[in-house]
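Worksheet: the structure to be examined is printed underneath.
A single protein chain has been omitted; all remaining protein chains appear in their positions.
So that you can tell them apart, the chains are marked A and B in the order they are listed, and the count of residues begins at 1 in each.
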Amino acid sequence: MENLASASSTSLDNSSSDFAILDVRNISVSFGGVRPVQDVSFKISENSFTSVIGPNGAGKTSLFNLISGMNKVSAGEIIFRQQAIQAIHPHKIAQKGLIRTFQGAKIIKRLTVAENLMMAVQGNPGDNLSGFLRIRARRDFEAQARAEAMRRLDQVGLTKFADEYAGILSGGQRKLLDLSRALMAKPSLLLLDEPFAGVNPTLVEKLIMVLGELRKEKSMTFLLIEHDLETVMNISDRVIVMADGKIIADGLPGAIYENEVVIDAYLGSRRKEIK
Amino acid sequence: MSDLIQYTFNGLVVGSIFAIAAVGISLLYSVLRLVNFAAGDFLTLGAFLTYFLSVTLELNFFFSIVVSMLAGMGISWFLELVLWRNLRRNKAGTLALFLVATGVALMLRPIIQFLFGTETRKFNIDILKTYDFLGARIAHTQLLVLIFASASILVIALFISKARIGKDMRAYANNPGLAAVSGINVDRVVLATWLISGALGSLAGVFQGLVQGQFNNSMGESLLLSFFAAVVLGTIGDAYGALVGGLLLGLFMELSQLSFFFGGVPSNYKPVVAFATLVLVLLFKPEGIFGYRGRKV
Partner (left out) sequence: MDAFVQPGFWVFVLALAGIYGIFALGLQIQYGVGGIMNFGHVGMMAVSGYTIAVLVIKYQWSFWWAAFVGVVLAALLGALLGLTTLRLSGDYFAIASIAFAEITRYWILNTDSVTGGTQGTLAIPNPLGFGGYTNQPDLILTWISDRLYPIVGDEASRDMSMIFIVWPFLFLFIWIASKLQQTSWARVLRATREDDDVPRSLGKNVFRFRLQTLVIGSVFGGIAGVFWALQFALLAPEDFLRIVTFYGWMILILAGATRVKGLIIASIFFGFLYGSTRFLEFWPLSLLSSPERAYLRVFLIGFVIVLLMLKRPQGLFGKRQEMVLE
């Protein structure tokens, strides 16, 4: 089992190690006896699209919380663009271009849809009180942020809600807003936490289409959590499978689909149903 | 040595009163997520009503205490019916609960002043009588308070752990959703919590009045933050914790006056010891002595 997993990941690593944007080295975390992530290592190459799959409780979201700095690792290192980030504040990590979304689309209900987006733009002079006096710089920045927000809203078809409270959006629309907001920050690495969960199939297609277009631009690296392999089969370059806080397999989507360990541990029952 | 005994004894007396007041506040927080800013004024009410009944009307002292406790319960019940129940129904936020509790305190205080006057009062008990114990001077009233307060603490602890409604309260505090579906009558639990805290408020007020000897109508209000310190020290929302937190804080406040503690804190800074304890616990161990780290604060 260990051999299979490491063999497939090594082959991938060799081809792309020069351009690893994220390098996770033996990270673990424990909270009072529970160990959601145990000795996990992997590298993500630039402009790739990787999906992390696994059943509920496999440690996927915990892994994201560690990478984004929301929780601190108990052991191990996380290297993002040649810099160790495991000990720095989450907002600093975000400022470096590593942006994440949250399970269940955390939107700010009492900000308008446009404001939700505008908040995400990086380098705002108005984030500092000293910028309060730079009135023109702030005004120009706001105008640009607004224009950018409207472009993003147009892309996902939410233009008509721009000046409504985000709280009125439906579940699916919130997912679109959440994704758009993350994109407003122009991340170099984007972590998406179950962007498709609880979204109707038409909208899933739309989301995948948006992600597909972004992939073509080759300006962004994606790391995505999903519990269902089929959904991400076609969009992913690579799939990492987690169970019980460990990586149990890592490789090309097709290989994972056929991987006996994965079938036994996780996909087995579902696959049989489908067949 | 006699100093140590003296201050330890004082600390136990003060601490047992803190414990009684703090357990009411802690129970309310655990069941209703309400920080009861009016708790201090319930003490004042209890002390003044007992004074009125036992001194002015010359009724039996114990009977007066019981009536005062019933009055504290009655007022709490009344407020639950006209205020708190409606606020819960309106899904009032933290700020609203804070402000209403404060508003109640602001209304209660003038009512007490209006009904019972602003003069300093004292109970009809000899406050000058003292006993000598290993070189420490122990006042008759202190001894009485310590005995009755300890008995009360025991009763409270037994009630929470053994009585049906006490168990329901703990179940509801741990998991309101689960408790509601498992057949616990939520309104009854909430009401019981108010009644207990109302009764304990009056009782602690009488004890405090006895220990102070003389008391005025800002007595309870000025102790409020000390009670909060005891509650936070013993883990907010943990009833047994509040009992222990109260005792520890009382001991700490008294013993801090001894010279080994940075040369001794001047007695007029005693409340500051409590406030500082509150801030320091919040800073370094916000989960309190009985909490666990993962708890959200």
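The rule is short, and it goes like this: a contact is a pair of C-beta atoms (placed from the backbone, for glycine too) under 8 Å apart; a residue touches a chain by one contact, two chains touch by 3 or more.
The model shown is predicted, which means the values in this text are computed figures rather than measured ones.
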Item to check | Option from B:98, B:159, B:240 or B:290 whose C-beta touches the chain left out | outcome: B:98
Next on the checklist: One chain is left out of this view; which of B:70, B:87 or B:127 touches it in the full complex?
Outcome noted: B:87
Item to check | Which residue of A:127, A:205 or A:264 touches the chain not shown here | outcome: A:127
Checklist entry - For chain A, which residues lie in contact with the unshown chain of the complex? => result 68, 70, 89-92, 94-95, 99-102, 106-111, 115, 118-120, 122, 124, 126-129, 131-132, 138, 141-142, 145, 167, 181, 185
Next on the checklist: Please output the residues of chain B touching the missing chain, sorted low to high.
Outcome noted: 35, 83, 86-87, 90-96, 98-100, 102-111, 113-114, 118, 221, 225, 228-229, 232, 236, 266, 268-269, 271-272, 275-276, 278-279, 282-283, 286, 296-297
